[in-house]
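Reviewing the structure listed below.
Apart from one protein chain that is not included, each protein chain of the complex appears where it belongs.
Chain IDs A, B and C follow the sequence of writing; residue 1 opens each chain.
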Amino acid sequence: MTAALLDACLALCLPLLAWLVLRTESLSQSVVLFVAMGLLSALAWARLDAPDISLVEAAVGTGLTGALLMHTLSWTDERPPDVAARARHRPWAVVAMAALTGMLGWAVLSLPSDDPGLTREVDAHLAESGVEHPVTAVLLNYRGYDTLLEIAVLLVAVLGARAVNPRSERTTPEPSRDPLTGELFRMMTPALLLVAGYLVWVGEHGPGGAFQAGAILAGGGVVALLTTRLGTPRMSSWRVRWALLTGPLLFIGAAVAPLFSGRALLEYREAQAGTVIFVVELALTVSIAMVLWMFFPGMRPARAERSGKEPS
Amino acid sequence: MNPWAVYALSGVAMFSVGLVGLFSHEHPVKRILASNIAGSGVLLVLVALARREPTGAPDPVPHALVLTGIVVSVSATALGVALARRIARIDATAKAESTGASDPEAGGGSA
Amino acid sequence: MSPTAWMAWPVILPLLGAVLALLVGRKGVRVVAGVASVATFTASAVLTWEVATRGVLRQAIGGWGPPLGIEWRADGLAVLMLLTIGVVGPLISVHALDHLGDREDREFLPLWLFVWCALNALVLSADAFNLYVTLELVTLASVALIAVRRDRPGLDAGLRYLLFALPGSLLYLLGVALLYGLYSALDLGLLGQRITPGPVAWVAAGVMTLGLCLKTPLFPLHVWLPPTYTGAPTPVTALLSALISKGSYYVLLRLWLEVFTPILDWQVGQFLGVLGAAAVLWGSLLALSQSQLKRVVAYSSVAQIGYMFLLFPMATLGARTGAVYLVVSHAAAKASMFVAVGNIHQAVGITELGGVQGLAYRMPFTFLAMALGGISLIGMPPSGGFIAKWILLEESIWTGQWWWGLVLLLGGLLASAYVFRILRGSFLPLPPGVTVRSIPLGNELAPLALALIALVLGLVPWFPLELLAVGTAR
Partner (left out) sequence: MNTWLPLAVLLSSLLPGLVIFLLAEEQRVLRTTLNLTAAGTKLLFTAAMAWGVFRGRHYETRLPFLPKADLVLRADTFSLLFIILSAVLWFVTTIYAVGYLEGTPHRSRFFGFFSLCVASTMGIAMAGNLVTFFLFYEMLTLSTYPLVIHRGTPEALRAGNVYLRYTLSGATLLLAGVALLYTLAGSVEFTEGGALDGVVGHSVELTVAFALLIGGLAVKAALVPLHGWLPVAMVAPAPVSALLHAVAVVKAGAFGITRVIYDVFGVYRVHDLGVLHPLAVVAAVTILYGSLRALQQGDLKRRLAYSTVSQVAYIVVGVSIFGTVSTIGGLVHLVHQGLMKITLFFCAGNLAEELHVHRVAELRGVGRRMPLTMAAFTIGALGMIGIPPVAGFITKWYLGIGALEAREPWLVGVLLLSTLLNAGYFLPILYTAWFQAPVEPWAPRRSRRWEVGPALLLPTVATAVLSLAAGVFAGADLSPLGWTKLITEREFRP
C-alpha cells in the first residue's frame, strides 16, 4: 500500500516538476528544478527495478547535464534582451499537451500488462554472449552495433562542441582559492580509478560497465577542472587524441575482425567473447570519460572581468 | 493499476510537457531543458515497459536501449549548449564593441 | 570475403576514416579522408553489384539475428541510396574544401565522414531502434557541420536545426517504444509480420510519422528549413538538402511500405498526400517570391519534398519507384544547384537574385549546372526529375487518383517559373561595377558533375529502375 502510494506520488510529481521547470522564469532555478526532477526520476527507475541504469541517469542524464546547463548559464546572460526566458502565451499549448498525453496514454494503456518482452531470448543465449549480466550482453553483444554507433555519436558531439568553442581550450581556469578542494581531489583520484576499474569488471556479471565507469572518471575530471589548474584536454594534443580514440579504434577492430573469417560484423567467437568485450569496455571507459570531460569547455571568465565589461 | 502503467503514464505526460514546452519557448537553454525533459519521459516509458512481468528480472533489452538513449541525449545537450555558449559570446563581443569597451573574449582568454 | 560481408564496409570504412582523420591531427586529414572516400565508394559500388546480381542480401550483425540482434538488409532501394550518397556526397565535399577555409575543413572532413557512415548505416538498417541511433548520429553531425564556420548565422542555424530535429527523434523513439511494448520486436521485418490495426499501431505510426516529417521536413513543419538552409555554409546546405533530409524520408518510406502497410488506410494516405500537395504549392510559391538566391533554392526543397509524399496516397510499387527516383535525382540536381549558388556567392559576393546578372558568360559551367539541375527540378526531359514525375503521373492516373497528377503538373509549372527566374538574369550583360573573382576550375566542375548525374538519370533510367526492382517481388 505504501509502495503504491509512493509510486503514485512519484508518477504525479514528475510531470508537475517538468511543468515547473519550464514555467519558472529564472533560468538557474529552472536548471535546479531540472536536477531535482532528474533525481526523482532516477528514484522512479529504481522503483522499476532498474537500479544500475538509474544510477547512470542520476549521474549523467541529470548530474552531468545539469552541470553543463548551469555552466552555460555562467557564460550566457541570464536573460538576453531579445529573448524572453518565459514561455510566450500560447493558449493552444495546454490543449496540445492534454491531447498528446491522452493519445499516448491511450496507446500505453492498451499494451499488454504482463509481457516479458525479450527476457527469455536474452537468457537463452546468455551463455554464448561471453558475459553474465543480461544488460551488458545486450549492450555489447546482441546489440553491440548500436553501441558502436553510440560511440560515434559521442565523438561527433565532442568534435562539434570543441569545433565551435576552440578558444575555450586556451582558457586557463582560475585556480581554486580553497586549498582543501585541491587536496581532496588528489586524494580522490586513486579511489576514482579503482571504482571505475571495478565497475568495468563487475559489468560482466552485474550492474556496471564502461559507461558507468566512464561517467565516474569524467566526474573526477570535471571536479579537477573546477578545482585545480588542470585545463580541459585539448584536441590538438596527440595524447588526448589517442586517449579519446583508442577505444573506438579497438572497438572497430574487434567488430570487423570476424568479417575476415567469414562471420558477420561483431560475431565474436564464443570462447573469446568475454575477453574481447572486457578489453573493448576497458578502452571505451577511457574514451567515454574523455568525451564527457571534454564536454566542459573550461572555466568561465572570472566574474570580476565580466562585470567590468558590462555596460552600466 | 499496475505500477508500470502508472510510471509509463507519467513518462508520457513528461514527454508531452517537454515537447510542447520545446515549441513554446525561445530561449535556447529553456528549449534544451525541454528536450531533455521529453527525453526523460520517453526513457521512463521504456524503463516502465521493461518491468511489466512482476516477477523475475526485468527485460534487459529496454534497459540497454535506455542506456544508449541517455548517451545520445547528453551528447545532444553538450552540442546544444556549446552552440548556445558560442552565440552568447559573439553577442557579448558585439555588445562590448558597440559600447566602445574592449573585447571581453580576448580578456577572458588572457586571464 | 562473402557477399554479405560487403555490407559492413560502407558503414565501417567512413567510420574508421573519421576516427583516423581525427587521430592524425591537422596534417593528414585530407589524405585520410580521400582514401576513406574512395574506399567507401568502392565498397558501396561492390555491394550494389552484389545486390544487382544476387538479389537481396542480409547480415545478422553479431550472428544473432532478430529478434535479439540487429539485421542489415540490402535490397535494390538500399543500394541505390548507398550509391547516391557515395556519388553526390564526395562531390559536394570536394567543393567544400575550397569553399570553406583551411581551419574548417579539418573539422568538416571527419564530420562529413560521420554523416556518410550514419547515412549508410541508416539505409542498410532493418532495426527500428538502430534507425533511431543512426538518425541521431546524422542529426548531431549535421548540426556540427552547419556550425562549422562558427559565424553567427551558422550557429543560429545549427541550434535551430538541433532543436527541431531532437523532438523529431524523440517522437520516433516513443513510437519505437510503443511498438516494442506490443510486439516485443525491433526488427522491421518482424514488426511488419506482427502488426495489427489497433491503438498502439495507430499511435506509434502517428508519432513516428510526425517525428520524421518534422525532420525531413514536410509542410507545415518546414518552418525551420529556410533559415537553416540559408544560415548554413553552402556546401553543408547542399548536403542537408540532397542527402540528410532524405534520411528521415527513407525511414518513413520503409516504415509505411514495410511495417505499417496494414494500417495505411485511404484516409491516412490522402492526408499525407494533401500535406505533400500543399508543400508543393506553398514551397513553390514562396520560392517564387524570394529575393535571395539561396532562399529560392531552399524553398524549392520544401516543394520537392512535397512531391515525395504523393507516394503515400497511391502506395503502389510504381509510386514507390517514382518517389525514390525523385529522391535520387533531386539529390543530384539540388546539390548541383546549391553548389552553383555557392560558386556565385564566392565569385561576386552578392546574395540577391540579381547577382547572377551576366555571369553565364563568366562562369559557364556553373550556369550550365544550374540549368541542368533546374530542368530536373521542373521535371522536364531529359532529366531524372522527368522520369520520376512521369512514373508518379502514370501511377496517379492508374490508381484513379488523377488529382495528384494535377499537383505534379502544376508544381512543374511553378518550378519552371522560379528556375527560369534565376537563369534568365544570367543572360543579361554584367552590371557595371561588379567584379567577378575567378573560381577554381574544380569548383566549377563539381556542380556540373552533379548536374550531369541528374541528366544521365534521365537518359538511362532503366539501370536504376531495374536496381530498384530488386527485392520487391514478394
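In this text, contacts are C-beta pairs under 8 Å (C-beta built on N, C-alpha and C of every residue); 3 or more make two chains touch, one makes a residue touch a chain.
Worth saying up front: this structure is predicted, and the values here are computed from it rather than measured.
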Visible contact partners (per top-of-document touch definition) of the missing chain: C
Contact partner of the left-out chain, one of C:Gln292, C:Thr351 or C:Ser416: C:Ser416
Contact with the hidden chain (one of C:Ile70, C:Val280 or C:Ile375): C:Ile375
Subunit C residues touching the omitted chain (full complex): 361, 364, 375, 380-382, 386-387, 390-391, 393-394, 397-398, 405, 409, 412-413, 416, 420, 424, 427-429, 460-462, 465
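We take it that only the chains that are shown with their structure count from here on.
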Arrangement of touching chains [line / ring / star / complete / other]: complete
Chains linked by the largest number of contacting C-beta pairs: A-B
Centroid spacing, where centroids are CA-atom means, of subunit A and subunit C in whole angstrom: 31
Geometric centre distance via CA averages, subunit C-subunit B, whole Å: 27
For subunit B, residues contacting two or more additional chains: 15, 18-19, 23, 28, 32, 45, 49, 61-62, 65, 68, 72, 75-76, 79, 83-84, 86
In subunit A, residues with contacts to at least two other chains: 104, 108, 111-112, 115, 117-118, 122, 143, 146, 150, 153, 156-157, 160, 164
Partner subunit C, residues of subunit B touching it in the complex: 15, 18-19, 22-23, 28, 31-32, 35, 38-39, 42, 45-46, 49, 61-62, 65, 68-69, 72, 75-76, 79-80, 83-84, 86-87, 90
Residues of subunit A that touch subunit B when the two form their complex: 3-4, 7-8, 10-12, 14-15, 18-19, 21-22, 27, 30-31, 34, 37-38, 41, 44-45, 47-50, 52-53, 56-57, 60-61, 64-65, 68-69, 71-73, 75-77, 79-80, 83-85, 87-88, 90, 93, 96-98, 100-101, 104-105, 108-109, 111-119, 122, 134-135, 137-139, 143, 146-147, 150, 153-154, 156-158, 160-162, 164-165, 167, 170-172, 174, 211, 292, 295, 297, 300-302, 305-306, 309, 311
In the complex with subunit A, residue positions of subunit C that touch it: 1-2, 4-5, 8, 12, 15-16, 18-19, 22-23, 25-26, 59-64, 67-70, 107, 110-111, 114, 117-118, 121, 129-130, 133-134, 136-137, 140-141, 143-144, 147-148, 150, 155, 158, 174, 178, 180-182, 184, 198-200, 202-204, 206-207
